[in-house]
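The complex is shown incomplete by one protein chain, all other protein chains being positioned as in the whole.
Residue numbering begins at 1 within each chain, and the chains themselves are lettered A and B in the order written.
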Amino acid sequence: MNHAEAAGQALERLRATRPLVHNITNFVAMDLSANALLAIGASPAMIHAVEEAAEFTRLASALVINIGTLSSAWVTAMRSSAGAARDARKPWVLDPVGCGATTYRTSTALELATLEPSVIRGNASEIMALAGTKAGRTRGVDATDSSETAMAAARAVAQEFGCVVGVTGHVDYITDGERLLAVEGSSELITRVTASGCALSAIVAAFLAVEPDAVHATAYAFASFATAAERAARDAPGPGSARVRLLDELHALTAETVRSSARIR
Amino acid sequence: MNHAEAAGQALERLRATRPLVHNITNFVAMDLSANALLAIGASPAMIHAVEEAAEFTRLASALVINIGTLSSAWVTAMRSSAGAARDARKPWVLDPVGCGATTYRTSTALELATLEPSVIRGNASEIMALAGTKAGRTRGVDATDSSETAMAAARAVAQEFGCVVGVTGHVDYITDGERLLAVEGSSELITRVTASGCALSAIVAAFLAVEPDAVHATAYAFASFATAAERAARDAPGPGSARVRLLDELHALTAETVRSSARIR
Partner (left out) sequence: MNHAEAAGQALERLRATRPLVHNITNFVAMDLSANALLAIGASPAMIHAVEEAAEFTRLASALVINIGTLSSAWVTAMRSSAGAARDARKPWVLDPVGCGATTYRTSTALELATLEPSVIRGNASEIMALAGTKAGRTRGVDATDSSETAMAAARAVAQEFGCVVGVTGHVDYITDGERLLAVEGSSELITRVTASGCALSAIVAAFLAVEPDAVHATAYAFASFATAAERAARDAPGPGSARVRLLDELHALTAETVRSSARIR
C-alpha cells in the first residue's frame, strides 16, 4: 500500500472514531483549530486551567500544545498536560509558534520539547531556532526561511528530543532523525490565513490518535490538509473566502480524494 | 396568540431596544457570540476583569456566563457578575460547557447554578452531569446523549435551582420543572460549527432582556436560532460556509419569518 492510499484509510479511521483532541492553544488559533478539527471529523476541546488540564488530557485521545500567546499560567498547564500525556503514553504535538523571536518563547519551547512530544510541527524559522542553528532572530511568527534550509535542523531536533519533526513550507518535510518524507502541495493564499499552521498542528494530533507511526501520521495530516487547502485556494477571491472554503473542503475530504491527491514521497 | 407569533413579536422588541448583553464566555465562543448578537440586533460586550465585571453587569440588560475555557481568575469574575445580576434582578444565562468532563468543571457549574440563573442552557450530557444522573463521563464538549434522554434530568435541575433549563439537541426541550416546551428544527451541519451552542446561549440572554417569562424567552431564542440555522445549512457546501450564512440569516430574520417557521409546542 502506498502512502497516499494509507493516508486515505487513516482519514476513514479518524472519521469512524471521532478522536477527542485536547487543545492548549493560542487565542488567535482557537476558533480555526476547533472548526478545522470538527470539519475533518474529530472532536475538539480547549481546556487550559491547571485545575483540570492534566485530568482532561488523560481522557483525550491526543493533545496539542501551541505556545502562540503563552503566559506563565498557561505554561504551567502546558507542562502539566504534556507530562500527563507522556505518562499515559498519549500522543502529543508541540507547535513552537514564534520560537526564536524572544528569549521567553525559545526557552519555553525548549523546555516543553523535553517532555517527549510525539511530533514538533513548525515553520523553518521556528525549527532552526529550536535547533539553535539560527543566526538571526525569528521575525515574529511568519517564516523567513524555506523549509529546505531547515532540513539539517529538523533532523537534529528529532534526534535531540527523540520525536518526529514536521517542517511546513512550500514543500513540507517530516523526519524522525532517520526517515524522511516530503509532502507537496502548498497554497500561497492559505499562508495569508492566520493560524492555518496552528490548525494543521491540531490535525496532526487527530491523525496521531488513529495512526501509531508518528512519521506516517504527520505525513497523512499534512497531505490531507494540503489537499483541502489547494482546493480551498483555487478560484478563491481572497484570504477571507479561502479560510471559509478550507473548512468546507476539510469537511468534504474523502479517502478517495486524499488517495488521488496526496503527494507524499 | 400562539408561540410562533409571540416569538416574532419578541424579535421585534429585541431589534427595537437593542439590549446590551454582557458576556463572560470562552475564548472559542467570543467571536461567534459577539457576531451573532450583533447580527440578531443586540449589543454585545465581553468583559471579564474582576475589577469591572459586576459594575458592568449592573449596566447591562442581561448576562451570559459560559464556562468553556474557565480558569480561577475568570471564575471569580463569573461569581461576581452572577451575584450582581441576581441582586439587581437582571436575567442571566448559565452555559455549563463540558460539565461532567472534569471535577473542576462540574463543581464550578454546580456552584454557579446556585447563584440563581434565569436559564441554564446545555446539551443533554451537560444537563445530565449537572443533575448527577450521568453514569459515565461527558466526552469533551460534544453531547453523547440525545435531548430526550435528559428530560428527567432537566426537570430535576430546574426544580433544584429554581430556574429554567433548556436542553438542545435534535429536538430542543425547555422546562421550569413544571411546564415543558419543545422546539423543533435542527441542523446537523451547524453542530459542526464550533461554539454555535454558545452563541445560542448568548441569544437566549438577549431574548430574556425583552421577555420576562424565561420559558418563553428561551423558546423564542431557540426557535429564532433554529430558523436561521436551517436556512444557513440549506445548500451550504460545508461548515465554513454554514457559519458565515448563520450570521447572514440571523441578520435577515424578520418577525414574519419567525412566525411562519418557528415550531414551538
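Methods note: contacts are C-beta pairs under 8 Å (C-beta built on N, C-alpha and C of every residue); 3 or more make two chains touch, one makes a residue touch a chain.
Model, not experiment: these values are computed from the prediction.
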Which listed residue, A:83, A:177 or A:239, touches the chain dropped from view?
A:239
Selected residue (touches chain absent from view) among B:126, B:145 or B:249:
B:249
Which of B:46, B:88, B:110 or B:255 touches the chain that is not shown?
B:46
Name every residue on subunit B in touch with the hidden partner chain.
20, 27, 30-31, 34-35, 38-39, 43-52, 55-56, 59-60, 73, 243-252
In subunit A, positions touching the absent partner
26-28, 31-32, 68-72, 98, 101-105, 137, 139-142, 192-195, 237-241, 243-244
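Definition applied: only the chains that are shown with their structure count from here on.
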Rounded to the nearest 5 degrees, what is the angle of the rotation that puts subunit A onto subunit B, matching CA atoms?
120
Here the gap between subunit A and subunit B, centre to centre from mean Cα coordinates and rounded to Å, is 32
